[in-house]
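Only one protein chain is missing; all other protein chains are in place.
Per-chain residue numbering starts at 1, and chain names A, B and C are given in the order in which the chains are listed.
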Amino acid sequence: MVLTLEPTLSADAQESLVAQLRELRFKVTPVRTQRAAYLVALGPKDVDIRRIGALPGVLDVHQVSDDYQLVSRKWRVRPTVIDLGDDLRLGEGTLSVVAGPCSIESEAQMEAVMQHLVQSGVRLMRGGVFKPRSSPYSFRGLGLDGLRDFYRLARQYGLRIVTEVMQVSQVEEMLDYVDVFQVGARNTQNFNLLDALGQVDKPVLLKRGVSGTVEELLHSAEYIFSGGNEHIILCERGIRTFETASRNTLDLNAVPILKEKTHLPVFVDPSHGIGIREHVPPLALAAVMAGADGILYETAPVPERAASDGQQTLDFAESARLVEALQRTYLLRRQLAEDGLV
Amino acid sequence: MVLTLEPTLSADAQESLVAQLRELRFKVTPVRTQRAAYLVALGPKDVDIRRIGALPGVLDVHQVSDDYQLVSRKWRVRPTVIDLGDDLRLGEGTLSVVAGPCSIESEAQMEAVMQHLVQSGVRLMRGGVFKPRSSPYSFRGLGLDGLRDFYRLARQYGLRIVTEVMQVSQVEEMLDYVDVFQVGARNTQNFNLLDALGQVDKPVLLKRGVSGTVEELLHSAEYIFSGGNEHIILCERGIRTFETASRNTLDLNAVPILKEKTHLPVFVDPSHGIGIREHVPPLALAAVMAGADGILYETAPVPERAASDGQQTLDFAESARLVEALQRTYLLRRQLAEDGLV
Amino acid sequence: MVLTLEPTLSADAQESLVAQLRELRFKVTPVRTQRAAYLVALGPKDVDIRRIGALPGVLDVHQVSDDYQLVSRKWRVRPTVIDLGDDLRLGEGTLSVVAGPCSIESEAQMEAVMQHLVQSGVRLMRGGVFKPRSSPYSFRGLGLDGLRDFYRLARQYGLRIVTEVMQVSQVEEMLDYVDVFQVGARNTQNFNLLDALGQVDKPVLLKRGVSGTVEELLHSAEYIFSGGNEHIILCERGIRTFETASRNTLDLNAVPILKEKTHLPVFVDPSHGIGIREHVPPLALAAVMAGADGILYETAPVPERAASDGQQTLDFAESARLVEALQRTYLLRRQLAEDGLV
Partner (left out) sequence: MVLTLEPTLSADAQESLVAQLRELRFKVTPVRTQRAAYLVALGPKDVDIRRIGALPGVLDVHQVSDDYQLVSRKWRVRPTVIDLGDDLRLGEGTLSVVAGPCSIESEAQMEAVMQHLVQSGVRLMRGGVFKPRSSPYSFRGLGLDGLRDFYRLARQYGLRIVTEVMQVSQVEEMLDYVDVFQVGARNTQNFNLLDALGQVDKPVLLKRGVSGTVEELLHSAEYIFSGGNEHIILCERGIRTFETASRNTLDLNAVPILKEKTHLPVFVDPSHGIGIREHVPPLALAAVMAGADGILYETAPVPERAASDGQQTLDFAESARLVEALQRTYLLRRQLAEDGLV
């Protein structure tokens, strides 16, 4: 059960409300986000919800049959749209494109990508400075210094940046230099990191775990929301299966399933999802038709020379063509929706 | 190595050619299909291919580095298009739509579906009379009698039918009453069945195994082709993974990968691929953007009362909307291709 | 619900019994096996079972909450033991060892293996004459002629043979030359083949599907039992997962789970289960401690030169050591059971 509280509710009044719910044998978690204050109350199913709704300070209340609560569409039907300012919104009603290299490598590389993105009308750039690598001997990113340069340059080009955070201590350090925190597929269930990201006011792009279920992804998002941050984007990026012809198996089933279960925006990363450069564009377009609110892909000046993930990275010509194809595909999806066909 | 033989080559001349290749330590498999005669020669890699090409009776010869040979695009670059007559072609350059119930249940059911398909402009109908079921106590289909009725009615409505064959002895019995044989996901590696289907002149729609790799699917197609039948359609229908939010995990990665590796048409079955009725349409459209040459889905008069698979079956209103959306999506894909964007 | 019928029940009396059950809205499947006659009745759960048990001709009756019925331990608590004569029994209370080459290749090969088995005290030999192969160009076995030789030689050496049947038409052809039919992992859901094996009086060793669940394996066994043959052995042989360090992932969890769910014997094939020769013995011993009733493994005179599966085949020295280790391990398991420790 999720209770939205009246914005003017005093701390004392809230405490008294919590106490009443606990008397009714509910386990109560108070949540205060950028947008509002809520109580998540888990417990008896047989309580008359109108009685709860009539308690002083309660704006509205919803029973949620899912195990997760705040991220469920059973509670909040209207899609969450995240406003980054300057008319840049993420979520239903728009198709976001996030592009850039796997790893930030140098100023020259960043500027080349930024010029390409600006020319192509892409406003969000991805790029990692902390790189999770299977082997300790691989390139592990430029770190915080690289991030500061990345952020500074992005501002010059009018771009917003999405970049991966790997551990709790980085959240604070990175805070002033990111627009959107990315949680990678190996950290989807790093619960301490999710807790920490619940406490900051920057959007979080949360990737699905390498072998994470849709249900687990929603639970992980619930960590962030219940921690106090409701600006969350979910991202399908391929799961691990027996198939070895592709790097991962992009699970586009997850897109309409997630859109039904949650009000959060759903993005897709076809670069990791298939892992084969020439097949990234068709999968990106497929993701749009499956209902994705955004596409995240890798592009770099010379993919063959990238420090990581070169085999799944587009060059700028391919990237520019993809951006145009994405826009036309999204336009079709909107028209089909307007015509009542999807 | 695949050798295409001159159409006029005599049996004696072919035998002599085979003998020469065996002397060069090749293992030779002679293949005669509806279209042409070939030799598949496996063995030494260091033979000068021009020398082979110059042998009498050889029209052309290609080295094929894949383990499969006849289905490989390394040998035959031009896509295979299967002509069913009456201007009905399956394969690249068109988008085929195959729709119908999971199981054929009655004349009334069939006629209702047929009227809907004709109205919607769909020319191919699916429907099973032999149903593979996990439990021996489930409905196992109407059998051969049902097939005869199915075929007769389809002819009246001007429809072609696609229906599943489960065992060798059925191939002969069904032959006069099918337009396209379907091999189900549990029989993708039923090699005796594939052998038998290699010996008839009816197209075969070969579904990917529940846990079959792309590579295994191509090998299974090679069985049919090398048996003498080159009219094969491959069909992605979802694979088994750890995810339980959907019935299977539709692997759209397989579409561009297959299109690159083989000249055969590639269809997609989103009904089995996701197994959730309301999510079938977005996945069908996604499949088109991923590059599918055809879409196979389930529709029935009253899905809730279908003898099998009702939870993933569209009603006619949903089906009609999907057909229109598929056509518009395919049109966009063609335009993007013409504009050099995909 | 499973009803065991009185052995002396006439056909008329049985028909009348079936009619009464149908009146009670049960779907009834009559089953007659080597051992007894049964009725499987599916339908209403609220019928008083004592009333059914009191019907004339009913020896006993059990409600079975599983979807499968005849193979369930909820109906038959006592383990099924299959008697091959000459004091050779398969099932609980003994540890069966089945060893031999992947493929039967020649008389010399067979005789070498047979001598080794006799010396080691192994009484069951495996070996394939019909080989399911991913590629049509691979060696596909010696066929029926090879089987006749295999059977004749085995008789001379006092051995029983286990060999794979791949299609319905082979069942009849092979019947006089096999002691135990094997159904391979690609045919676990070849329902027509299971039906056909239900109609013969030879035991069937049914392998789990490459990606088959425990539940599906039990359903497939139900096909054979309900067809009329209750001499079935289940065999775990490794499933397909994301792990590539081994050929398959041997699922020893399946052993105690199957032993709990069914009265049928459970064997394990560690050769396919791990696919790495030097690691077959520890997995074989592990299978015994997990509760297996039998072990099936591959051995050949010169594994390196075997026509198939050489990389997972033991030589005779390794095989002899394994047989001794298996016996000592099984002895320990029995002692632990006697001492109430497992």
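By our rule, contacts are C-beta pairs under 8 Å (C-beta built on N, C-alpha and C of every residue); 3 or more make two chains touch, one makes a residue touch a chain.
Keep in mind that what you see is a predicted model, and the values were worked out from it rather than measured.
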item: Left-out chain, listing which of the shown chains it touches; value: A, B, C
item: Residue of C:Ala13, C:Leu42, C:Val118 or C:Ala325 in touch with the missing chain, whole complex considered; value: C:Ala325
item: Hidden-chain contact residue, picked from the options A:Leu84, A:Ala112, A:Leu144 or A:Val210; value: A:Val210
item: Hidden-chain contact residue, picked from the options B:Arg123, B:Lys202 or B:Arg240; value: B:Arg240
item: Contact partner of the left-out chain, one of C:Ala11, C:Val77, C:Ala108 or C:Ala245; value: C:Ala245
item: Positions on subunit C where the hidden chain makes contact; value: 211, 213-215, 239, 241-246, 249-257, 260, 273-274, 276, 278-279, 281-283, 285-291, 321-322, 324-325, 328-329, 332-333, 335-336, 340-342
item: Touching residues (missing chain, whole complex) on subunit B; value: 211, 240-242, 244
item: Touching residues on subunit A - with respect to the absent chain; value: 27, 29, 40, 42, 67-69, 132-137, 166-169, 186-187, 189-195, 210-211, 216, 219-220, 222-223, 226-227, 240
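Rule of thumb we're sticking to: only the chains that are shown with their structure count from here on.
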item: Distance from the mean Cα position of subunit C to that of subunit A, given in whole angstrom; value: 49
item: Intercentroid distance (Cα basis), subunit B paired with subunit A, Å; value: 38
item: Overlap residues in subunit B, where contacts from two or more other chains coincide; value: 211
